[in-house]
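Apart from one protein chain that is not included, each protein chain of the complex appears where it belongs.
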Amino acid sequence: MKVCLADRSGMGQPSRVQGLKPKVTIMTVAAISVEQVSAAYGGKLALDNVSLTVPRGTSIALLGPNGAGKTTLINILCTLRRPDGGKASVAGVDVVAQPTRARQSIGVVFQDSSLDDRLSAWENLDFHGLVYGMAPKDRRARSAAVLELVELEDWRDQIVRSFSGGMRRRLEIARALLHEPDILFLDEPTVGLDAQTRQRIWQYLDQLRRERELTVLTTTHYIEEVEGADMVCIIDHGKIIVQGSPDELKDQYGMRWLHVLPKDPEAGKAILARYPEAKPLGSHALALPANDDAVADAFLVEFRDSLAEIRFQPPTLESVFLSLTGRQLRDQADGQRDAERAAGKRGGRR
Amino acid sequence: MTSPIVLLRGVYGVWLREIMRATRDRGQMIGGVSRPLIWLLILGVGLNPYFRGEVFGEVRYVIPYTYLQFLFPAVIVLNIMYTSIQFAVSVIWDREFGFLREVLVSPMPRSLILLGKVLGGSTVAMLHGALVLILARFADVTLSIEQMAMALGLMFVLAFGLTSFGVILAGRVRSFEGFGVFSNTIILPLYFTSSSVFPLDPALTRTQTATAYPEWLVFMVQVNPITYAVDALRGILIGFNQFPPLYGPAVIFGMAVVFFALALIDFSRS
Partner (left out) sequence: MTWAGPHRWLQAGLNIAIVAALLFAVSYLPPDTSLQDRRRDGILKVCVPPSYPPLITGDPSRPGFDAELADAIAKNLGLRLALNVLPSIGKDFNPRNWSLTRAQCDIIAGGVADTVQTRSFLQTLPTPAETGWVGISATGAMPPSGSTVAILPGTAGLDRLALSTWLRKQGLRAQLMRSPAELEQALNAGTVAAGITERFVAASLRLDTNALTMFWLDESISPRFRMALGLWKGDQTLKRAVADALELFEKSGVMLRLSARYGLDKDIVEPVSDPRK
């Protein structure tokens, strides 16, 4: 069991420390606290004794391949699923004992769209406001504000069915922020979003984090999403493998890798025999740890003639994941599935 | 902890969404009209000559009403039944397409989410029943304001019970296709054995009823709760009761309470 603990002072957020907003919550209470939580689906362990503490105002990313248990953890934190063991609380409220109170302080964007596609954008927001018991005036003001944030003002009376995947995502994020939650859960939030929108949304979320101490928990298997987070937890097979800021993780576990594509299977076998620490990538390619230039040089001298392709991979979180789990974060099948999903969502009108 | 107005807003929100979804969907609205048209226009008019008799006193259909008048309240119940039970599709839809989670992570208590949903579904079902009332002229049923108000009230309670029943079904059915088949195998038998298209002759005593129709059929009609719903509406709309007049409202209210309680147990568990 490893405990993932982000240190606030090390997060490089001077502005937040100065501009403290008087939000009525006890400052010492962590935004998210998970203690030895386990969850199983029909005997198969989805979460294995996971512990995690997230201070207020932090942005944390759960990084891991599909099926690692990220969504299960989120479901437990937003009270949709009871943990089979352990304790979890959000904003200091136990999610099992007081689910209704816990729900008040969280906003959730699910992996799959949970908009009503027969209602307009405005009506989806209005519905959300009603269900969260917001007064009419509040609803109007907040709905307009969040619609503007995600740049959907021109679409407010349009039925959601005609929205593209990216627009739906933006609307969902807007909706999750409508009732001004303390903690925002984003389950694979930016699938199908263009870079510009993604950047804008993160900018806004960062601003909210500074001003209102909004805590953002993201699950993703996209490396690009994670680089900006204060804290990264790498999760695989239901366990937290490592935690820390992206830079720390890269420094600590990141290795430079040499990605090579052997000319033929025999060459591949020869390389594996010579370098047992090499890790196969896909069916043919191999990755060799090559932090040292000397190692790389020696390898090149020996196998120069049996290689089709060769490239250095500088330390990234992806390589951190590779060195910690011996697997690539996204296998071929994942990439394909994402592409299909994105294509499907683009099916609508833009 | 939470003020009633906040909770009421939530119920209103869930209710409003159901109304909007149902009334904006032309397909559903057309379905709501085509059924009464088929039953009253085609069946009612088509069978009319067979129920009128050519020689005085020779009719076997001895009810002091025309066949259309007799059929009219039953068609209202049929329309309510279809809309209410089809409401399960909306529940399955929410579950399969993720919208349910949006509501479940909200601070609304589950019981109120269900209440809002069922109220929404029953309002739509009552509306579909009320559409049939427009055909009253066609069926030669004259209605006063009080009759309309009483009928609408009973229709709403009936719709509430049946909608809750739809929610219970939705919890047990996994797919849309499965539900389509399922709902038809439930609705039509219930409708036909509710004394909707043929009377259990009131002029006859209980033993004579059993000789006019085989006992198993009479039994099925008598255990079918829809029978009493139809009877209650007949009582209000054309002033004709085959059973003691209190049976109908009692069964309708009973169904509403029992089915909603069961739906609540189901829904809290999911």
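We call the chains A and B, going by the order they appear; numbering starts again at 1 in every chain.
By our rule, a contact is a pair of C-beta atoms (placed from the backbone, for glycine too) under 8 Å apart; a residue touches a chain by one contact, two chains touch by 3 or more.
The structure presented is a predicted model; accordingly, all values stated were derived computationally and were not measured.
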Out of B:G13, B:G44 or B:G235, which is the one that touches the chain we can't see?
B:G44
Among B:I5, B:I134 or B:I265, the residue in touch with the chain that has been omitted:
B:I134
Which of B:M29, B:L112, B:I186 or B:L217 touches the missing chain? It is B:M29
Those residues of chain B that touch the unshown chain are 19-20, 23-24, 26, 29-30, 32-33, 36-37, 41, 44-45, 48-49, 51-57, 59, 62-68, 127, 131-132, 134-138, 140, 203
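Assume only the chains that are shown with their structure count from here on.
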Dist(centroid_CA(chain A), centroid_CA(chain B)) in Å evaluates to 48
Contacts from chain B onto chain A in the complex sit at residues 1-3, 5-7, 9-10, 12-14, 16-17, 20-21, 24-25, 97-109
State the interface residues of chain A toward chain B in the complex, per the touch definition above.
78-80, 100-101, 103-104, 106, 108, 110, 112-116, 118-119, 123, 126-134, 175
